[in-house]
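The structure under discussion appears below in the form of structure tokens.
Note that one protein chain is taken out, while the other chains of the complex remain in position.
Now for subunit A:
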Amino acid sequence: MTRREKILAYLEKRTLSMAQGVTTSEISEAIGVLRPNVSKELNQLVREGKIKKTNGRPVRYVVNHAAGNRKIKMEQKPNIGFAGDARISDQSIKEKYTANKNEVDVFENMIGSRGSLKNQVEQAKAALLYPPHGLNTLIIGPTGSGKTYFANKMYHFALDREIISKKGFTVFNCADYAHNPELLMSHLFGYVKGAFTGANDDKDGLIQEADGGILFLDEVHRLPPEGQEMIFYFMDHGTYSRLGETAKSHHADVRLVYATTEDPESSLLQTFVRRIPIIIQLPGFNQRSAREKLQLLEQLLTLEANRIHKNIRLSEDVVQALLGSITYGNVGQLKSNIQLVCAQGFLNSMHNKNEITLHFSQLPPNIKDGLSNLANNRQELGNLSRLLEPTMVIKPDAKRGLPDIDSYELPYNLYEIIGDKAALLKDEGLDQAAINNFIMTDINLHLKSFYRQGKLEKTVSSLNEIVDQEIIDLTKQIQRLLQERENYPVRDNFIYAMSLHISSFIKRVQSGKPLRNISADLISMVHDYPAELKIAERVKDLIEDHYRFPIPESEVYYMAILLVSLKSEPKTGKVGIVVAAHGNSTASSMVQVVSQLLSVDNIAAYDMPLEMSPKVALDGIASQVKNIDQGDGVLLLVDMGSLSTFSSKLTEKTNIRVKTIDMVTTAMVLEAARKTALIDSDLETVYRELHEFDGYSRTIEKVQKKKNDVQKISDQRDKAIIAICSTGKGTARRIKDLLDKILVDNLIDDITVITVSVVNMKEQIAKIQQKYQIVATTGVVKPKVAAPFVSLENLLQGGGESFVSLIEEINNNRAAREAETLEHSEFLTEEMSQKYLGQYFTFINPAKIVKILWNYCDFIQQRSKSKMSNAFRISLIMHMAGALERYLTRSEMSADEQKLSSVRTEKLYPIVKQANEVLHETLNINLSDAEVYYTVELFNTEKEKSDTQNN
């Protein structure tokens, strides 16, 4: 009997004798299960409708005889609240339900249904109402934008309008089984007895289960190709086959709603996009209006208020911090953040029966930062401020609720756990501060799961490794003060640059090194920036206050320089770039590399799968051109001459000037990006320069040779990377040390890292350029140099890896691309294997043997159910050719008995044996067990490698 069954059984028994139900503690004692575990199960059961709980404390539970299973519950409560919605009695919901039916539109009360979601709602209704069976729909939106919520609304709408016959909203997340396509397929389509080991009975899949209702497929981009095909077939014909059947004889009437976070431009989705008539794009949180943001916040807070049955009081700055704390996670993140601060507030206001108060000072740091994030966006802040009251009180409101099918919902009642735990700790005699501390750790643990998926904390932690936490904290304090008191606009890199600066300065003072001199240059430069000098004085005071030692006047000047360099630069229009290339992800992966390396935003990709028609491609490229244009024209990089005629057509279509270059390599894209983004050039100039950059024939060998020659003649200078900080001595030195290590680690010995101070930067760089060719720059400020700039954040976060790939791109620009072509081309792999076989082996006939070994690989791949990369395939073919040749020359490998016996227990051993048996049949060659050992080892090494890569 499981814990859950025990609890249910006990409740059954007790409910008969005691009408008022039992408490968690009673159950815990009676069945001997720890209280928190009981509590968790109970909440789960409440949620499933199997049991009910009473109002008031202690909470008592009774078996819910009225509700048998989940589906009936759906029927009872279309607008389900949330776990533990005790105060909303079933009665009121029922009334509301009957009143609503057929009259009120469920979309009406959805926030934004008349604003940012207006079109989306219209689309959804159209899709559902379209005769006779509606249209399949794809919902696209970033993480946490409310795709599941929206789909749920669609379901309720369909239910209310009686356009679906069955009450069922079946949810399936394709990511859950993405690593095991067969399992996924069996869940979706069902299977017949004997379809695979363990299939002891026929089983229906979710498609059948959803017959007459709606099937919601989340993260549909994770659906494997086999699944896509079957789903498409099902969409077209309404029939499907279960696993193990050949005829598509099953019929189901299912409305399909798909959802994905994927970029609709990605080629994978394009297959879907082409076949699904209705595409609903949900906006991210930041695209919503200030009013809607506030409404969302209120609604989510109301949920929490309902849960704790208390009012929630919060000030303007808490509201702003919460709204500003939303980065990539959208409404889902807002929900998690609200849960976090409410849990904290609940803990701190435990003594107050009617109300909890959220204080700004008590917010976790990442949410506090939200305030400064918001402050950076003046317009948004202005819009919000107009709507905000100094304080906001949220009252529990039974009428507002969200459906509980939601990955952001915790699987237990957090407040109950907090309450229980606090009581427990109090009994133990702990004081309030200790209790709060203890429980906060707990709350964080519970809520961390959301953040663990993202990268929110990563940035600061890597900075942690080089700078003391104390200095980071101090810097944050300075940042806040500057923002609040001085109205100084602060960019993202402020924390990095400032804390590194302070850190190196403090170290200097502590080690007793002489003070820096103030040069005349420095003084004259700073005098152009009186405002920054004034702020620098303030910062100096703050640091003096904190460390309690005097800071020399010269530092104020350096600080002022730093502030000047950190000030945001005004944005100017840049020439846009669109990269269009054949292949499923060739263009987008190149663009990704380049935009990461150079942190540029004027570049877009368009992937063209081979089967795509030119017409579709033209339209697709045109829309990308429109997206990326900032008014100064667009440069189009294409991988085939035939596309170069697009220029005039595109200009005609979009009214944007377009120039086309028929050459795409990562190096080319890099060159284009840095010419457009880093140096202000107009379209004609960039086009002309790029044409010269690669205006020669496209044969790889020739290009290679010419390029080498050209470089040798034109540039005899040594290569250098410039690291910039305000003094050229502090942060820049650290960067130099870091980079030197990375360079050595990558065996790069021909690049020097040179440190430069912001003072006189232009002159210094000009001087360096006489001797060196600058290949990249990094530091607190981006100099005007025709070389990629890597921001401090990127440098420190990636551990310098991005720098290395950048350097490798510069040194030899094709490696990544070739590897990718290799992985995409079967033909190429086979051809190449044959070439290498001829090159390295003496006795075997490459043309004859390559096919046999190719099949050998397929055989093993099929049976071991693991995918081989093309590189590994070549490796295995070469290895097996070696084994055959060793057999022919009677020089087979040897392996000791221990190895031979250990290999027999390997999972792959029988498969390799079978494969060798096939070789035996074809070639009459019988490979020894020692050879089998080495073959299995080859696989193991490969596996070990991919495992370490994945970790």
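Quick notes
The rule is short, and it goes like this: a contact is a pair of C-beta atoms (placed from the backbone, for glycine too) under 8 Å apart; a residue touches a chain by one contact, two chains touch by 3 or more; residues count from 1.
As a convention for this text, contacts and distances are computed from a predicted model.
Going by its UniProt record, the hidden chain of the complex is named "PTS fructose transporter subunit IIB" among "PTS fructose transporter subunit IIB", "Binding-protein-dependent transport systems inner membrane component", "Gluconate 2-dehydrogenase subunit 3-like protein" or "Branched-chain amino acid permease". Residue in contact with the omitted chain (choice from A:200, A:379, A:891 or A:905): A:891. Considering the whole complex, the residue from A:135, A:832 or A:900 that touches the absent chain is A:832. Contact with the omitted chain, checked across A:744, A:847 or A:925, is made by A:744.
What subunit A contributes to its contact with the hidden chain is residues 704, 744-747, 749, 812, 814-815, 818-819, 822, 832, 839-842, 869, 871-872, 874-876, 878-879, 886, 889-891, 893-894, 934, 937-938, 941, 944-945, 948.
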